[in-house]
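Below are the structure tokens for one structure; questions will follow.
Only a single protein chain was left out; the remaining protein chains are all shown in position.
Let's turn to subunit A:
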Amino acid sequence: MVGPLSISLANYVKSSKTLSRWVKPIANWYANAAGYRKYGFKYDDLLVEERPDVQRALERLTRREKYDRAFRIKRASQASVLHKPLPKELWMKPEEDARYLLPHVVDVAKEDSERKMWDHLEVKRV
């Protein structure tokens, strides 16, 4: 429930059929209403990146993913300068809005917690 970046109920909602049927339309509406797709962003471009674990996760992207991410951020910055969203054909399509970074962040968080575990381990010889 508590992910590396925030508290999330997503997995719980996804696991329940009824709940996801009710929540999904609202979630889709919310994602569109948030407006980041109008600037050509994927959701993972907006993750807080000023943290060491996300920085390490960013290192793990493939070259292509890194390049595309930089491109989207530049394009959106330019649109922001112009004070208007991108033309409609350049908007991020919902099906392309994939979580490309989150799995890496989760991996890094898992490694960090494992390291913490080993660092504070109490050894009992039996």
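Rule of thumb we're sticking to: a residue touches a chain if its C-beta (ideal position, glycine included) is under 8 Å from a C-beta of that chain, and two chains touch if they have at least 3 such contacts; residues count from 1.
Here, contacts and distances are computed from a predicted model.
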Absent chain [UniProt protein name; select from "Cytochrome b-c1 complex subunit 2, mitochondrial", "Exportin-4", "YAE1 maturation factor of ABCE1" or "Uu.00g038260.m01.CDS01"]: "Cytochrome b-c1 complex subunit 2, mitochondrial"
Where the missing chain touches subunit A, by residue: 59-60, 62, 104, 107, 111, 114-115, 118, 121, 123
